[in-house]
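Before I ask anything, here is the structure I am working with.
Missing here is one protein chain; the remaining ones are kept as they sit in the complex.
Take a look at chain A:
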Amino acid sequence: MDLSLNISSALRLLGDSSKTQCATYQEVLQKVTEDLKNDCKAADTTALENHVNDDGVVIQCHSALATLFIEYVRGGHNTSVLTSSLEDLNWPADRIAEVVREIESCRHLIHSRLASLGTYPPHIVDVDWKLNYQVRSSAGQEGGGAMYLVTLHTEESQGKRGKVTFSCSLAELSHLVTRLRQATRCIQKYANSS
């Protein structure tokens, strides 16, 4: 794993049982796991600032460990890579095992958070529809026939939600569904053959 010098030295410090007490180490590990599991924006380091005499070292260890967690998931690494990286930083086996356990427990969550970053087209997550029969309009039209109103619910980066609404006739909806079925068949074929 590719970690900067600052991160590496902070991690080295964190893993060193002679320099970092077990209690402190546990506190940092807990905080990182908690922060990454909850909304990262709400993370605050005031709890860690209780360690007044250390010139912010504990906070540095916290951010280094958090970086480790995120880099691990971002790079799609496996546990053996993580283990050897921490061994290179002189971590004792028990601390390594704990970190591996915690990372794997929140890996999925970190992965989906990372996936929602960046730019991508609106991602369709749901569909609503309505079937109307048009009786009359102010434009003097009568008997417009069956008209569907379809709304696609989308999700964009940073959790923004959007909607795309359009109308279509029965024939047009058939066209749309045919296209979607084609795409579905293609994916199923691919999934079955691979």
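Keep in mind that, in the parts below, a residue touches a chain if its C-beta (ideal position, glycine included) is under 8 Å from a C-beta of that chain, and two chains touch if they have at least 3 such contacts; residues count from 1.
Throughout what follows, contacts and distances are computed from a predicted model.
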Identity of the absent chain, which is to be given by its UniProt protein name, from "2-(3-amino-3-carboxypropyl)histidine synthase subunit 2", "COMM domain-containing protein", "Guanine nucleotide-binding protein subunit gamma" or "Superoxide dismutase": "COMM domain-containing protein"
For chain A, the residues touching the chain missing from this view: 73-76, 111, 114-115, 117-118, 120-127, 129, 131, 133, 135, 137-141, 143, 145-146, 148-150, 152, 154, 164-168, 170, 172-177, 179-184, 186-187, 190-191
